[in-house]
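What follows is an incomplete set of chains from the complex, kept in their original frame.
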Amino acid sequence: MIDERIVLQLLKEGKRLDNRSFLEYRKIEIEKDIIPKAEGSASVKLGNTLVIAGVKVELAQPFPDTPNEGILVVNAEFPPIAHPTFEPGPPNEYAIELARLVDRIIRESKMIELDKLFIEDGKVYGIFVDIHIISNDGNLLDASTLASIAALHSTKIPKYENNSLIRNEFIGNLPVRYKPTYVTIGKINDSYILDLTYDEEQVINDLIAFGIRDDEKIVAVQKLRGKFKFNEIEKLLDLAIDKSKEIRKYL
Amino acid sequence: MKKENIKLLENGKRSDGRNLDEIRNINIELGIIPIANGSAKFSFGNTVAIAAVYGARSLQPKFLQEDEKAVVRVRYNMAPFSTDTRKNPGIDRRSIELSKVLRDAIENSIFLEEYPRAVIDCYAEVISSDGSTRITSLNAISLALALAGISMKDLIVGLTAGKIEDKIVVDLNQLEDNYGSADISFGYLFATDEIVLLQMDGELKKEEFLYALSLLKEKAKVVYEKQKEALRNYLEKEKYD
């Protein structure tokens, strides 16, 4: 790994180790339908970051307060395969925060028409989105969200018969609309910087993520680290809305 | 059961009779955990959190220490009896996220470098919940930190806002949190004009979001004054005890 002081020095001079401009994303490569047994799946490469999201559709009980709607569960695993500092064990606070943020952008954007996932009294389709980090070179939130949204857009609904799901017969696609995306923005010396690598994440103190829907509505915000001046929120929002359009094109 | 026809606004008044920009009754009690370095109870209406700060104290085992600043540990927890349906005891995923979010706010409000190799433990217990529990906890921790004599940029002032039936309101109660269309949690330092906690979910246009922020900053002043007044009264009383 690179010495943090070098990374920081470069950033202060407005340069990045990989020669990108501050507002430039690494090459985004999305591949769909890569897991045969998953009802939906996608991998996202963002430079050396690699994330796989898989969607399993299962029979589920509805939540008591929404008896006629399908349920959504989002989980993220940071397996130790993805980085020398990841450790085996249950999800730590960063994995939990990531999963909850992806859950929130999916749920709050209303991209899944959950009311169409009702089967019969007490029985609904459950949509399980599992985010599996394979290689961590930073910006896991943007990458995981892209992978999850792509996977959901590739998801098919298995046929229900005799109290169980027929795994190889489908009744159609998961009813989805919108492609919400997070744009995570870092700040250094009053400059904004996007799509941080792992090394850059180690030296950037201020970090915020905006979840933006196709219609430019803000559907989720999370200050991830540090602090921001009250008056800069508008600038940050403009940047996020702008960039969300760009990366949404890859979906 | 889904409350189908919930009216969150009627004649410009909210379900609990408040105006759009009206904060619930704020109640503060200080020093309620005598053995802690600082402690406070903070309420917005029926939402009540108790916080205690232990430290700055030496962090053990040593390999956890940081040579140039304090480590801050935060635990946000809801009592099992605080909610409508009993909450299972123990820390769930939501509590883990909120503890992280609160810790991040606190770390950015303290002069950490004044406490090398130390730990500052901040604990918040929500004993009664009616919306805005994380922000109630933040205010309680702010006061507990102040009483513990921890060196801070300023008191941390927290407030929530949201959107109900097309109106932006502040200090959401549970009903508004559940059935409104957006909610924002906001933690702010007046002295430095810095936002140290910001979370939002729901659906807001950029203009709505910015208006909500401006309302939050304006109304946070009320919370700020309440915090300062409570501290003044407490220290006054201490003096004559």
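We just call them A and B in the order they show up, numbering each chain from 1.
Basically, a contact is a pair of C-beta atoms (placed from the backbone, for glycine too) under 8 Å apart; a residue touches a chain by one contact, two chains touch by 3 or more.
Everything numeric in this text was worked out from a predicted model, so none of it was measured.
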item	value
Whole-assembly formula, with each chain kind represented once in the display	A x3, B x3
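By definition in this document, only the chains that are shown with their structure count from here on.
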item	value
Subunit B residues within the subunit A interface of the complex	1-2, 93-94, 96-97, 99-101, 104, 108, 184, 188-189, 192-206, 209-210, 213, 217
Residues on subunit A engaged by subunit B in the complex (per definition of touch)	64-67, 93-94, 96-97, 99-100, 104, 107-110, 208, 213, 216-231, 233-234, 237-238, 241
